[in-house]
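Below is one structure, written out as structure tokens; comments come after it.
The complex appears here without one of its protein chains, the remainder shown in place.
Going in written order, the chains are labelled A, B and C, and every chain counts its residues from 1.
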Amino acid sequence: MIDYVPIGLQLVAAVVLAGALLGLSTWLGNPRNSRTDLSPYECGVDPIEPAGKRYTVRFYMVAMLFILFDIEAAFLYPWATIFRDLGPRGLFEMAVFIGVLLVGFLYCWRRGALDWD
Amino acid sequence: MDPDIARVLVESAVKIALFFFILLTVVAYMTLVERRVSAWIQDRQGPNRVGPLGLLQPLADGIKFLFKEEVTPPHVYRPVYLLAPMLIFVPALVTFSVIPIGPALELFGQRVRLQIADVDNGVLVILAFASMGVYGIALAGWSSSNKYSLMGALRSSAQLISYELAMGLSIVGVLMAAGSLRLNDIVQHQIEHGWNLIWQLPGFLIFLTAAFAETNRLPFDLPEAETELVAGYHTEYSGMRFSMFYMAEYANMVTASALAVTLYCGGYHVPGLHLLRLPEPAAALVQVLAFGLKVGFFLFLYVWVRWTLPRFRYDQLMNLGWKVLLPVAVLHILWVSFLVLMNWT
Amino acid sequence: MEGPYIAPDPPRFVVDRLNGRFPGSVLDVAEFRGEITVVVAKDALLDVTLFLRDDPETAFDMLTVVTGTHYLDRDYDYEVLYHLYSLPKNHRLRLKVRLREGDTVSSVTPVWPGANWPEREARASSGPSMRPVPAEGEDYLHGETMVVNMGPSHPSTHGVLRLVLTLDGEVVKAVQPHVGYLHRGMEKIAEGMTYNQFVPYTDRLDYLAPLSNNVGFILAVEKLLGITVPARAQVIRVMGCEIARISAHLLWLGTGALDLGAATVFFHTFRERETLYNIIEALTGTRMTTSYTRVGGLARDLPPGWTEQVRAFLGTFPAALDELDALLTRNTIWMKRTQGIGRISARDAIALGLTGPNLRGTGVAYDVRRTEPYSGYETYEFDVPVGATGDAYDRYLVRLEEMRQSVKILDQALRRLPDGPISVDDPKITLPKKERVLTSMEELIEQFMIVTEGIKGPVGEVYHAIEAPKGELGFYIKSEGDKSPYRLQIRSPSFINLQAIETMAVGGLLSDLIAVVASLDPVMGEVDR
Partner (left out) sequence: MTIHLLLGLVLILFVFAAVRALAPSRALLAGTVLGIGALALLAVNYQALLSPEFWAGLIGFVAILSALMVVIHPNPMVSILFLIVNLFCIALFYLILRAEFLAVLQIIIYAGAIMVLFVFVVMLLNLKAEEGLRLGGGPQRWGALLLAVVFVLLMFHALHDRSDQPYVEPGAFESGFGSARALGGLLFSRYLVAFEAASLLLIAGMVGAVVVAKRKVG
């Protein structure tokens, strides 16, 4: 556990550094806040409709599939570290696991979940 | 106070301070390198006025960014808008902490590792921090209440997570070979059995591609894609907040290059160095320099590719990630298991 | 496709056919400088145009431009002119309808969809009303889509083009171009100045090819006056046009590549353009606003050493072009981004009035330099490259090859460059030599008359087109016998070509839209005038 303490320290240091940079520039960067500065950027004209409408569901699919494959990868890491000890048996066990997931992956592919247009 | 803890604290404090100095300097000079190399590629001069050879340009840029007007538009959702640059900058600074830049050596009577944290799950710590980067981008785009920002943020987040998968799977091969998640073990394994680059070329290529995509560099720079989305998720940012996104990008490039070196190119390993029988500090110095050179090569590659290739279209990018890299990464795992079973690596 | 010069024969037979088919509809016929103008009854317009398009003898498949002219002193208030062109027959015809204030005339968009923008422009600039009015205004799709402005201030709309996009995710559901941010009223300005005075305005049309615009305008004036310039001037004009073409295409290549992320190509094209600008500067004294032509000839002769400068450029440029070619043509990402993107069929392209590389990309070898040669283009040997599928990649290949052909033409021009005068020897048209003005009374008076009175054109109307880098650049001049045109209409290729953006971009992704705009190569100075 003590191995992780330096990471925590670095995290704190990074936050302090980032905060200091932002604070310094806010202090020095003297905003004038003219009307044009403050309008939302939309290529030099007023927006036709406000941002913030529903967006395409495709991104949701990506996030969903990402979770599932991320979990798959999470199972692969401990397996990878002891693979040498497990030997061919380990390969078989993982092959079953990945095989099942690949079927799911192919299903997604065939159903067009990975298509964008 | 427990002397053990005190030692760890002092040692890490010194290392962190040193590391931040080095990393921020490298990041600053990468911007200069980028501009000079791009100028060289494009048959022009590049910045050469501030200081000799333009060497003070990054300093001038830094000062400029500090004094730039910080615009906080009224239509943004303030708390999240202000938090987003931090969320992207902080993980970028922390990710490097587990990467060893040289062997352990005797210093002031202590065994000092040239690495901030030598942890058991080093590879995963990097992936964990890398996976945090997506929030900065997503929240920056969302809180800006701007259509270009939102589109850029969604594109970028989806891209990041897609290539995170490919990257995560490509690394598995390295873990299998080394039998450990500790980066030092991985380097040690390569010192003993040869660089992973040799046996795991497909994995390396997937990793490299994913690393380009994870750092939003051409040909995968769609999140910004200035000719399409103006500036993508950071359209509404200015001044230091804007430059933080860029510093994070360059810091991530450095980390990704260092990771590529550590996982595939033997880390700080210099083949045949032991034959020279150098004293330990000298050998360590050579190895640290070798590490720096290898990282430098990858950084140059980043710049080189950026100024050579056009940009992918969004669907092509996603197809590459999901329909090519992902299946190939799985096949690569099979290939490495074969290697390991045959005891070839 | 080297061939003999085919002088477009005025299609006089059209009048008989129209009289036979629509008795009483043809109100008037006029012929001037080999151009036929037919005035038809306004109620018969739609039938007449449909017939002219579909009849295999007339086959007017393309509407070049629509002009609206306002009169104050006639028994009608407006004239609406339709300039027609037939690709298969290679002849032109001008149709006119006459309207009183408050009259309306049917829109010809059912016949030629490309009439949409020209008609709207004619209505906006001159007043006559055309029904049915094409949809205009805030007619956006709502629902699960997002409406976003791309432009007027956007990195890849090439100037102040504003596209209102309706997006479903990344998919473009509708594109509505809004133009006019750069409108300067050039055509109106022309009505108040002499012909030579208007030359600098043409610089600002396609400001990437001013030399070519100068030539286009001045040729129309010369057609009106019925004069031909000496051989040396013709050759120099051809060289100017081709230099302009290379320069404009280089800029298109650079910005087009930049739009798709290949920044280096941009800088490499600019290196070559720099050389060209030096050449242009040596020739005209300025780099961009050249104003090089004068009625009856050129502003000045070639400077010493200029031909060597051009020759040196011709020596290095092909290699530089090959390098750019190597960076993109077989680049997988580039091919993926442009092949099959922004595709348009030859049929649609003709119906919309597309010209230039955009039309040739679809496989139609229409090049004004070939069909109606001017300045002696019929004597040069060059190919007209065409594409096959009409996608962005084909347009890219066509323009790339056109630069190579321009090099070829420049090379031939350099070889044949004759000695001799650069202007016609007519004291009513060209200024006398300065020394003579200061020493001789007669020349002094001639100079005085030209400078103060300008050049008076005969009564009549002409349309003359050249092959500008962007396509058919035509000038319609209506002269009432004054020193200024009564009405000047510029048929700018970018304006008409931009109409195709909807056909090309809808259904594609946002990123494809960028490729489409880049491959269409619009220049806003020319679109808005």
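As a working rule, contacts are C-beta pairs under 8 Å (C-beta built on N, C-alpha and C of every residue); 3 or more make two chains touch, one makes a residue touch a chain.
Every value quoted in this text rests on a predicted model; they were computed, and no experiment measured them.
Which of B:V90, B:V125 or B:L208 touches the hidden chain is settled by the complete complex: it is B:V125. When the missing chain is restored to the complex, the residue among B:L24, B:A153 or B:A256 that touches it is B:A153. When the whole complex is considered, the residue among B:I16, B:A138, B:A251 or B:A284 that touches the unshown chain is B:A138.
Panel shows chain B; residues 1-2, 5, 77, 79-80, 83, 119-121, 124-125, 127-128, 131-132, 134-135, 138-139, 141-143, 150, 153-154, 157, 161, 180-181 of it touch the chain omitted from the view. Against the chain not shown here, chain A presents residues 1, 4, 52-61, 63-68, 70-72, 74-75, 77-79, 81-82, 85-86, 90, 93, 96-98, 100-101, 103-105, 107-108, 111-113.
Simple rule for what comes next: only the chains that are shown with their structure count from here on.
The mean-CA centres of chain A and chain B are about 15 angstrom from one another, to the nearest whole unit.
Counting partners per residue, chain B has 147-148, 230, 314-315 as the residues that reach two or more other chains. In chain C, 146, 148, 154, 170, 509 are the positions where the chain touches two or more neighbouring chains simultaneously.
Within the complex formed with chain B, the chain C residues making contact are 146, 148, 154-156, 167, 170, 257-264, 266-268, 271, 327-328, 331, 333-334, 336-337, 509-512, 514. Within the complex, the chain B residues that touch chain C are 38, 41-44, 147-148, 151, 155, 218-219, 221-222, 225-228, 230, 307-316. Chain contact summary for the complex, chain B toward chain A: residues 4-5, 8-9, 12-13, 15-17, 19-20, 65-75, 82, 85-86, 89-90, 93-94, 97-98, 116-120, 123-125, 144-150, 154, 157-158, 161-162, 164-165, 168-169, 172-173, 175-176, 179-181, 230, 235-236, 239-241, 244, 314-315, 318-319, 322-323, 326-327, 330, 333, 337, 340-341.
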